[in-house]
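So the structure is just underneath, and the comments pick up after that.
Removed from the display is one protein chain of the complex; every other protein chain stays in position.
All chains are identified by letter, namely A, B and C, in their written order; residue positions are counted from 1 within each chain.
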Amino acid sequence: MRKLRMGMVGGGLGSFMGGVHRKAAALDGMIELVGGAFSSTEEKSKATGRSLYLNEDRCYGSFEEMILKEKQLPLGERIDFVTIVTPNHLHFEPAKMALENGFHVVCDKPMTLTVEQAKTIESLAKETGLLFALTHNYSGNAMVKQARQMIVNGDIGDIIKVQAHYLQGWMADELDEQASIKPWRADPTKSGIGGSLADIGTHADQLIRYITAMDITEIAADLGRIGEGRTLDNDGNLLFRMENGAKGSMTISQVAVGEENDLAIRVYGTKGSIKWEQENSTRLRVQFIGKPEQIYTPDGYGIYDNIREVSRVPKGHPEGYLEAFANIYKNFGTHLYTALENKTIEKPDYPTVHDGVKGVQFIYAAVESDKNNAAWTKPADF
Amino acid sequence: MRKLRMGMVGGGLGSFMGGVHRKAAALDGMIELVGGAFSSTEEKSKATGRSLYLNEDRCYGSFEEMILKEKQLPLGERIDFVTIVTPNHLHFEPAKMALENGFHVVCDKPMTLTVEQAKTIESLAKETGLLFALTHNYSGNAMVKQARQMIVNGDIGDIIKVQAHYLQGWMADELDEQASIKPWRADPTKSGIGGSLADIGTHADQLIRYITAMDITEIAADLGRIGEGRTLDNDGNLLFRMENGAKGSMTISQVAVGEENDLAIRVYGTKGSIKWEQENSTRLRVQFIGKPEQIYTPDGYGIYDNIREVSRVPKGHPEGYLEAFANIYKNFGTHLYTALENKTIEKPDYPTVHDGVKGVQFIYAAVESDKNNAAWTKPADF
Amino acid sequence: MRKLRMGMVGGGLGSFMGGVHRKAAALDGMIELVGGAFSSTEEKSKATGRSLYLNEDRCYGSFEEMILKEKQLPLGERIDFVTIVTPNHLHFEPAKMALENGFHVVCDKPMTLTVEQAKTIESLAKETGLLFALTHNYSGNAMVKQARQMIVNGDIGDIIKVQAHYLQGWMADELDEQASIKPWRADPTKSGIGGSLADIGTHADQLIRYITAMDITEIAADLGRIGEGRTLDNDGNLLFRMENGAKGSMTISQVAVGEENDLAIRVYGTKGSIKWEQENSTRLRVQFIGKPEQIYTPDGYGIYDNIREVSRVPKGHPEGYLEAFANIYKNFGTHLYTALENKTIEKPDYPTVHDGVKGVQFIYAAVESDKNNAAWTKPADF
Partner (left out) sequence: MRKLRMGMVGGGLGSFMGGVHRKAAALDGMIELVGGAFSSTEEKSKATGRSLYLNEDRCYGSFEEMILKEKQLPLGERIDFVTIVTPNHLHFEPAKMALENGFHVVCDKPMTLTVEQAKTIESLAKETGLLFALTHNYSGNAMVKQARQMIVNGDIGDIIKVQAHYLQGWMADELDEQASIKPWRADPTKSGIGGSLADIGTHADQLIRYITAMDITEIAADLGRIGEGRTLDNDGNLLFRMENGAKGSMTISQVAVGEENDLAIRVYGTKGSIKWEQENSTRLRVQFIGKPEQIYTPDGYGIYDNIREVSRVPKGHPEGYLEAFANIYKNFGTHLYTALENKTIEKPDYPTVHDGVKGVQFIYAAVESDKNNAAWTKPADF
């Protein structure tokens, strides 16, 4: 056996997401970064490679070069999969080319700028049978997985109500400073038609669908564009309805002063309820009719045995963002090992190309609903 | 000087709200309960009176009798005001008759079943100049008052976003038990067209308007009626827009398993934000751009001097539901003392008949919106 | 039946504790303040009486005058009990005289300055059979009572460990300001030999004994006297051992910057544990081996039925300091009603003269231990 070999697209010096993906991939000692097309020039790409102690020969000037050259290496030496950590508008082309050339893919979210692109990737993944993981990292949290399993098992009865919010405040600072640290996020040609919808709304959407194991069938969105000249949404309030008739609301913002990364979800069923907050991610608050509130913790008393195994450390030793992110890589890697042996596993537990399509549909439906004064709109229609 | 004299309508043995109003009125030693029409028969009413150590002569068989007989007593001996703690459908008649006969009024919420009734009471109060307090008790909380004052003073800038929820779970228990402890709440002829909207939604509506000092101009409501044969709403998700363009969402429920009395509000402005939760009512979480989160507490460091005076005990000594409720009575009583001296005070700090009208309009607008698939609807149109 | 009649010693205009006792006594409509010796002169006492809407004839210039004159009134008209809310050094004389003249007593803590005085009061109470309540208010909290009952019932097994702290910071402000709002607290002739020990340490001591239903048999105290020229303790760290061999630690301070009124206790048994914090008094955190943490709340799921009745309002509606304080008065009043009928109740649930003795012994033992470099010292030896 050997470590899985990863080639990165994006993640050059100064990139935040590149470091996150590298640390997440490295954590469990299962995946080895062997090279990448880290930047837009070969020189910059090799500089990043040197800082990572990589062989410069495997640091390329473009993803096209990386894919073509790696393809010529023998299996076991060449990269096993491509991980794409570029800005939103630079996901589609490398994902497409990687799949077309036989490489498995890990890709940051949202998967693509348009629904059409997303469906193209989805088709390619289906046709080729290659694995595709979308890094909706929050679904990697142990307590999120416990919540999902409780709901799937019917522990809290039929779902009747869902409430989610994802609130950040960093754009308020920028409004204040008349500046932007990440200019591509405000540019529709680079981030797509969704602003906060793409950046954080898709996380909330995926978290709702993951935890409830149900689809959102229609949404009504009232979006905000706070700040002079702002064209993309940076705030939004949404109603939604789920496939079983459950109703919900979602509020998102990146101009909510003081909020750091406040993703939270509450699911109410006919027998019980669960609450989870990303900033306090090691607590799952659970209630059943007639019983006091219970606080479930990773590896703690009362959680499912298979969820216990999600934790790398014993109860009371907090795992956080990187560990949840690493769980996406770990579950993808575990699946990939079986694929390399021409086996498979029944329900691999990581977000897939299917979530990628749904995410972009969510963005399109929300923007369309907002244009129509928050009229009910179906993501599946896009 | 003497204590203010209160006559109660409703609140017989076994009533919950009667005890709450009596304790709240008694807390500051300013108001004395001298009698009441506690129940539907004279006998029951006197039994309640005995349990409260009252003079049985002042315990009446009906509110009509109380109002007419008390009116014949000289000022200073007769009751100064009527407090109405009956179920929703029994607010209008005693409130109307009290005002028509020169008695000031304290009334539980929602003020009346219909907008028409509410406007009748509003007109009567205006014409007579009598005082009218509506017991939206949560606006009596010290930290709610601090939040309002900060917002009015512009401390957090222009309001851009408001999120509120009011979640209870006790009706889920009842669904489970196929029984109901408070049958009038499920009966439209007794509770009006709103179920949870009336019971808790009006509290959330008033809290939003009180804290932001702004009106809600339109709402889009998606209501739920969980449980077989349920005709009144017991769950709801709402979008709303405020007079300055701020947007918000509200979610309410009485079938949210495990929730006790989870009323909470977050207000985001261009410079800062505030968060308050009723179940943790002595903490106001405040954030300003560039500063760590700050936790304001009653009588604690950093709060406004006049807010400090709202507390009866020093910092760290929790006040709760009854104390906030008592603040409505205290502020009403303070106003009433000035009225008895033919003086007045500029902005008496308690919810009034005006809030009563707005509350019923909120219910009507939400029900109408829900009928129209959550179409935007203006409370002021009702 | 009639309300119980209370006469107050102390609590003149400007007094904080007077207001607390009056509100607590008034809350349940069972006790009526009819008069008092509120201040050191008749004039001031009557001024207080007027502000409280009292009959000035019942407002006296001294506690001696009050006791002697009230004694001449017929039972039912005269006061039923004396409540003593003066500074520490003014508890003994009025308590003694009240008991000697047939009046039941409610008294603030610590009961007296010296152990000798405390034992004198204890003897008098035993001899006369009169009721005596000491207002260790925190034992009035619903969740404290739930904790005690769980421990007494053996729910958490044998107690093996207790940790308590009581931390305030207001004296740090005063150090800073070179001033003191309550000068008698720093004067040994007026507050006794204990500073923070008397003020807050006795609360922690009583809370430990109340919740565990066990005595503290020996303590080792390392006290601090922070600030120039400070002679009385304002900080302390203590080890203690309990009658069953359980061990514990206690830390107290009034110079702990930022702490408001942070009284907290944790009790660990062989089967479970409980945690309670006064500033978050409506949550009792309970753990049993093999089960997730459970959060008990007043009137919430899972608590004992008789504890449910301690709450005046339904779950989720916070009660706090005044309500807990009022529970001392309510339970004393309930007992007093039976005493007036020459009946009694088996285990009246309020702190008594016995707690008063133990509290002063605790102070003496701690001061003695500290003098001997934190040597183990037995409160019962004093």
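Heads up, the rule we're going with is that a contact is a pair of C-beta atoms (placed from the backbone, for glycine too) under 8 Å apart; a residue touches a chain by one contact, two chains touch by 3 or more.
In this text, all values refer to a predicted model and were calculated from it rather than measured experimentally.
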**Request:** Name every shown chain in contact with the chain that has been left out of the document.
**Result:** A, B, C
**Request:** Among C:Tyr53, C:Phe288, C:Tyr304 or C:Tyr337, choose the residue that contacts the chain missing from this document, as touch is defined above.
**Result:** C:Phe288
**Asked** Among C:Ile151, C:Ala220, C:Ile265 or C:Leu284, which residue is in contact with the omitted chain in the full complex?
**Response** C:Ala220
**Complete:** Where C:Ser273, C:Ser311 or C:Thr352 are the choices, the one touching the absent chain is C:Ser273
**Asked** Of C:Ser40, C:Ser62, C:Thr114 or C:Asn237, which one is in contact with the hidden chain?
**Response** C:Asn237
**Asked** Touching the missing chain, which residues of chain C?
**Response** 156, 160-161, 163, 165, 169, 172-173, 175-176, 220, 222, 224, 226, 235, 237-239, 241, 247-251, 253, 255-259, 266, 268-273, 287-290, 293, 373-374, 376
**Asked** Taking the full complex into account, what residues of chain B touch the chain not shown?
**Response** 286, 290-297, 300-303
**On chain A, residues whose C-beta touches the chain left out of the figure** = 1-3, 16, 19-20, 22-23, 26-29, 33, 50, 52-53, 168, 170, 259-262, 278-282, 297, 300, 312-323
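Keep in mind that, in the parts below, only the chains that are shown with their structure count from here on.
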**Prompt:** Of the other chains, whose C-alpha centre is the longest way from the centre of chain C?
**Reply:** A
**Request:** Please compute the C-alpha centroid of chain B, do the same for chain C, then give the distance between them in whole Å.
**Result:** 34
**Asked** chain A to chain B: how many Å between their CA centres?
**Response** 43
**Asked** What whole-number Å value describes the gap between the mean CA coordinates of chain A and chain C?
**Response** 55
**Request:** Would you please write down the residue numbers of chain A that are in contact with two or more other chains?
**Result:** 290, 293
